[in-house]
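The other protein chains are all here in position, but one chain of the complex has been omitted.
We just call them A and B in the order they show up, numbering each chain from 1.
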C-alpha cells in the first residue's frame, strides 16, 4: 500500500492484565513513544493465560489493550523492553505496519 | 516490514453480535486458535446490518469485537468456518498481517 501524504509507522498493541498496564505505559514512555491509546472492556483467553494452565476455556481474564504508534527507530528499544515484561506477565503483543498523516505526532 | 526476532502471523478480527459471539469463539477453538481477545463496548452500523435494511444511520447495534492470531496453516480452516457463520449473522471479519515475538503462543 502506498498513500500520498501518509508516513509508514509501526503500531504496537499489547494485551495485558490491568495490574501490569501501568508498567507497560511506563515502558512506552521511556522508549520514547509520544502517547498511547488504552481500551478497557477487554477480556481474553488462551494467548494470555492458557499457557500457565490457570484458565479453563470459558474462564476469561480482565485485560487492557494498549496501543502505541512509533517511528522505526523506536521499535527495537520498545520491543526489547516489552519482551521480558510480557514473558513475566503472560501478556501478548502484536506488531503491525500502519500509516499516519502527521508523523511528527509520533516522534 | 521486517523486525528481528518477530514472526509473521495472521490476525483475524470479527465484529459480531453478542448473540453470535459464543459461536465465533467456539469456531476459533475448533480451528486450533490457542486463544482470543474480546472487546465489549462495541457498536456499529452499516457493515453489520445496513445490508439487511433493518438499521437507520443512527441506529447502532450492540456488538463484540473478537480478535485471534494464528499461524499460516490455520488461516484457511478458520476462514472456511467463519464465512458461513458471518453470512448468516451479518457480522464482518478483517484479516491482517501482524508480527509476534513468541509464535509458540499462537500455535
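One rule holds in what follows: a contact is a pair of C-beta atoms (placed from the backbone, for glycine too) under 8 Å apart; a residue touches a chain by one contact, two chains touch by 3 or more.
Predicted model, so just to flag it, every value in this text is computed and none were measured.
**Q** Please output the residues of chain B touching the missing chain, sorted low to high.
**A** Residue positions of chain B that touch the missing chain: 10, 15, 39-48, 50-51, 57, 60, 63, 65, 75-76, 79, 82-83, 86-87, 92-97.
**Q** Identify the residues of chain A touching the omitted chain, counting contacts across the whole complex.
**A** Looking at chain A, the ones touching the missing chain are residues 1, 3-6, 11, 29, 33-41, 69, 96-102, 105-106.
FYI, only the chains that are shown with their structure count from here on.
**Q** Using Cα averages as centroids, what's the distance between chain A and chain B in whole Å?
**A** For chain A versus chain B, the centre distance works out to 18 Å.
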